[in-house]
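For chain A:
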Amino acid sequence: MTEILSLQRLDTDMAIAELKSCGGAARGFLGLDPVTQNDSLLAAELKSLQAQLFSAGETVVGFAPNTDQPRQAYVASTSADPEPLRALLEFLTTYQRCTTFVAMVPDGVENCFADCGFEQVGVLPRHRWQNYDWQDVLVYVGRADSCRS
Partner candidate 1 sequence: MTTTETPRWSSRPYSDADRDAVLALYTEPDFYFRTGDPDTRPEWEILELIDEDTHVLLADGEVVGLYAVESEANNACHYSMQLRLRASAPPAWWQSAFGELLRANTWRREVVRLALRFDEFDYRGLAFARSAGLREEGTLGAVTVHEGRRHGYVSFARIWEPIS
Partner candidate 2 sequence: MRLRGYRGSDADLLAGPWLPGELLGLPLADWPPLAAPTTVPPPADPGQELCIAPGLGFVRYTELDWVHRRARVEIGLHGVDGLDVLLKTVVAHGFLTLNLSRIHGWVTPLVDPPIGLLADVGFQREAVLPEATWLDGRPIDREIWGVVRND
């Protein structure tokens, strides 16, 4: 059995600092963008999403509950490495009783969702503007029973 990476919960200030240190990989993380939002805006956004962020080695992972259906969480990772995400899914299943996960990822960015058993369920066209261009956003869905290992 693979050993689960340990997650370090980040307070808001630390979460923002860590996200900023991830450079381009943090753009679009749960819809946030350190390039266009300063620390106060990022903090306000994290609060309104009720998001929680964690570090797992060099990677930041995080989630925001779907308030309409708390057994579902929106998840994000700054890395294409599947291990940090697996650790987050394990946490969400164990402590939040989540059964499904949704990820919204800017198109063209290498990500770990397919590797973690997520299925692509749609594309949001021209959902983002970045670097003088429109960008589509890919929507992935994962299920607790098939994504955790």
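Picked so that all candidates are chains of the complex that A comes from, given by their letters.
Simple rule for what comes next: a contact is a pair of C-beta atoms (placed from the backbone, for glycine too) under 8 Å apart; a residue touches a chain by one contact, two chains touch by 3 or more; residues count from 1.
Since the model is a prediction, treat every value here as computed from it, not as a measurement.
Here chain A is displayed by itself, and among the listed chains 1 or 2 from the same complex, it touches 2.
Taken together, the chain A residues at the contact with candidate 2 in this complex read 33, 36, 66, 68-69, 71-72, 99-100, 102, 121-129, 134, 139, 141.
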